[in-house]
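All protein chains but one are shown at their positions in the complex.
And then chain A:
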């Protein structure tokens, strides 16, 4: 069985994966930073040309995905990174499913299927995309986002600012609402928030790109 370790600090995580002979790992096309020269790399459409296009435009993923296969007789290593500065985590699937926000998917083992699901206009207005990425099957999936990742167990209702939600278990439903009254929501900078309902785990990122932009933009002249 392959050995995978998440290395680095929360700010700049990366994954070292040691592939045993005959094993394959799938990753986004720009995720590989270094690998043993003997590994075979094949680029394929992300689930076919049209599905790939859909995933690219609506799922925030790349059109091509890379398959790293070890066809030698010794263990080989591939190192994967994510484009944003932030933490990477692993989720283990045992025939169940897991929902990822667009852009969060990084890599997975061979038995994991990537699917795109309609998330609804509500999700679109919340700037979370029209579709959500659902991973199913058996194996490991690695995902990441900008900032540190925090796990939170939900039982009932909870509110998460849009653009802070990274992933959630299938028992969770999303709804959209205003953060406060009309005035507060408009001027308070919170705007719309996501109301998560149900039972299960959610993953929240401790920084958002809009927060970074808000901090940085006034400083550029």
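Going forward, contacts are C-beta pairs under 8 Å (C-beta built on N, C-alpha and C of every residue); 3 or more make two chains touch, one makes a residue touch a chain; residues count from 1.
The rule we apply is simple: contacts and distances are computed from a predicted model.
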Among "Carbohydrate ABC transporter ATP-binding protein, CUT1 family", "TIGR00266 family protein", "Ferrous iron transport protein B" or "RNA polymerase sigma-70 factor (ECF subfamily)", UniProt-listed name of the chain not shown: "TIGR00266 family protein"
In the full complex, chain A touches the hidden chain through residues 9-11, 85-87, 147-148, 150, 152, 156-161, 164, 179-181, 183-184, 187-190, 195, 204, 206-208, 210-212, 214-216, 218-220
